[in-house]
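Complex shown without one protein chain; remaining protein chains in place.
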Amino acid sequence: MSADAAVVPFARDRTLVGVALFIASESLFFIGVIAAYVVFREQGLATARAQLDVGRTALFSVLLFASSGTVGLAAARRSRAWLALTALLGAAFLAGQGLEYARLLGAGLRPGSELFGTTFFTLTGLHAIHVLVGLVLLGTLFVASSARPRRVGHAAWEGIAMYWHFVDAVWIVVFSVVYLGTVAG
Amino acid sequence: MTAAALVRRPGAFATAGVLRTVDHKDIGILYVLLGVAFLAIGGVEALLLRIQLASSGLRVLDPSTYDQLFTMHGITMIFLVAVPLLVGFANYVVPLQIGAPDVAFPRLNALSFWLTLFGGVLLYLSFVAGGAPDAGWFAYAPLTEPSHAVGSGMDWYVFGLAVSGAGTITGAINLAVTILLGRCPGMVMGRVPMFTWMVLITSFLILAAYPVLTSALVMLLVDRQLGGRFFDPAGGGNAVLWQHLFWSFGHPEVYIVVLPAFGMISEIVPVFSGKPLFGYRFVAGSGIAIGFLSFSVWAHHMFAVGLGDSENAFFSAASMLIAIPTGVKVFNWVATLWRGRIRLAMPMVFALGFIATFVIGGLTGVSLAVVPIDLYATDSYYVVGHLHYVLFGGTLMAVFAGLYYWFPKVTGRLLGHRLGLTHFWLTLAGLTLAFLPMHWLGLQGMPRRVWTYPPGLGWEWSNLVSTVGAFLIAAGAIVLALNVWRSVRGGEPAGDDPWDAYTLEWSTSSPPPAYNFESIPRVRGKRPLWDRAHPDRMDPE
Partner (left out) sequence: MATSLEPIVVLSLIVGALAALVFAGVLAALIVFTIRFRDPRPGSVPQIHGHRGLEVAWTAAPLALLATIFALSLVTLGQIGQGATFGSLEPPVHVTVVGHQWWFEFRYPGGAVTANEAHIPAGVPIELDLGSADVIHDLWIPELGAKSDIVPGQRNVLRLFTARPGTFSGACAEFCGLEHAWMRVLIVAEPRADFERWLRSQAAPASGQAGRGLEVVRSAVCSSCHVVRGQLAGTSIGPDLTHVGSRATLAGGVLANTDEGMRAWIADPQRYKPGALMPRVPLSAADLDAVVAYLRSLR
């Protein structure tokens, strides 16, 4: 930028920069929780291997990964259909998580039953809460863009899509560390 | 609703509109008032602690009360005083300094404030809900685990810090976006006022450090409410993990509450020396260096934990390195004085006091980065003395300097000089008497966080002096309150620019109108007001 370049206050899209900073900050939150998981990984590895259903979770993970594509299309085209599909995929992923939780709880694993229960439910639960928040955002966007499409600027579409990509990206790491980690080493 | 109402009718400020305000200036004032209110509370807590320690064997407080008070004193001063005061100044001053009409997200700004307040209220509700947190501000596990902390105090700690932390994070996003995108025409980063520079760096530090604290708080909550085992060695967990997480937030936090203070000093010293800041690029650059280094020094709080000699050596070296950019700032401030035209108005008096006391805190900090010295001095009163020189002699002295400096802008009235000097000397004498003997006590072997101590070890005199010092500080605070009261009632009108200052906040009225400027300013250098006043001697590009 040349020294005298005119910088008009807030000319560029402040909302997206704000969302980006929020996401950067959130990722450090997850790094803290993931670090704790990794610290205790060895101690929980036997239980993880015995209890986790890698195959089925991988299947549901694919749905979440796919939703990153659909939300991208939704934002690019301002398409409520793609938005609805994104929410559907996200909800399916959460349902998959619910099944996994139900099975593990049925097998007696609790946040307090052993160290692996503590780290597993904390990490995946915090991610699930973020997915849930994402679903609320998608739903809000869907309703708002139906009712008053002109009032919903591109920042809302782009910002919510960014957040959804982030939730997806966190799951790539969580799935790798928690689930694929039982297969490798 | 503008800040002017605070001067005209203080009552109106408290009732009308303040609940709905989204003006950055009002929010800034609210933050500062919040910080001042909690400063009074945290100060009274400190006085109670000092009364209990005035001599050996006193029973003014029982150990349970003492532990709650020293814990709440620390939490209050860090999270509810230092941070809100600095965020408050940033909120008020930054948009003005960069020629913006407001912050980037005014409504989010209001939310940040109310979250901070709500977090503080949650923390203090603990007193009436079965006992305040009592494990110290850094709350080492497993003392905080349900097996050892049976009351609800630690749960209030988790909720209070998480909520006020969320407010701090959203506030930092707001300030960062404001500074990145809201600068007026011509204000490239190389011309941004130094206070704004430091606020920008601080905002990034907050965004990186606070989420780590939140993650640790969530894990602690899982341990406490769901029977989790993160930090409980008896259940296979790891007590030291809490320390790593806490201090990888906690040490950047120290810089979060000191970098904006550096920024204030970097504004005030040049203005009252009649010169530009010496080495602008180096002062800004050293701030960035401090920001990065602050994330690699956390384990210097943990040398005695038994991490191993090589880990200790790494963190020792990193902690020593951070002294270098800090020193660069001090040297540049001193060089700014050289061949200046120095006016000893109150902001400058406090700024000079800041440099002298902060250097003491910085140097004792270096001594604590030296592992063998730390192994002797850590967890002793030496550390208590050191951290108070940094946080009181540093942050709070700078806040006082900033208060005398910007109060005329906020209210349109100058603060009294004679009362200001009384405040200054009481504060300087008080902090010296209160905190200098603590170093000696620590070297004599007095551990920190003890509710009493045995006779016969020769600790009584130093402790008594320290207690007297604490009351001098309190007396100084009362003088300051009197000064503010008198000034608000009928102080000398300040005009737009009482100091012949350099930055844009002094180009608008005092207090500034809604949206700050009649038209968005345009700048061509670091000191727009100097350039305007000296068209023949404008700063080089």
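For clarity, chains are labelled A and B in written order, and residue numbers in each chain start from 1.
Throughout what follows, a residue touches a chain if its C-beta (ideal position, glycine included) is under 8 Å from a C-beta of that chain, and two chains touch if they have at least 3 such contacts.
In this text the structure is predicted, and so the values were computed from the model without any measurement.
Remark: the absent chain touches shown chains B in the intact complex.
Contact with the chain not shown here comes from a single listed residue; of B:T214, B:N238 or B:T427, that residue is B:N238.
For subunit B, the list of residues touching the undisplayed chain reads 62-64, 67, 135-136, 140, 142-143, 148, 233-234, 237-240, 273-276, 278-282, 304-306, 309, 312-313, 316-317, 320-321, 323-324, 327-328, 330-332, 334-335, 337-344, 352, 355-356, 359-360, 363-364, 366-367, 370-373, 375-376, 378-380, 444-445, 447-454, 457, 500, 534, 537, 539-540.
Keep this in mind: only the chains that are shown with their structure count from here on.
Subunit B has its Cα centroid 35 Å from the Cα centroid of subunit A.
Per the touch definition, subunit A reaches subunit B in the complex via residues 1, 3-12, 14, 17-18, 21-22, 24-26, 28-33, 35-36, 39-40, 43, 110-115, 118-119, 121-122, 126.
Subunit B meets subunit A in the complex at residues 99-101, 104-105, 108, 169, 172-174, 176-177, 180-188, 190, 207-208, 210-212, 214-216, 218-219, 222-223, 226-230, 235-238, 241, 245, 520, 524, 541.
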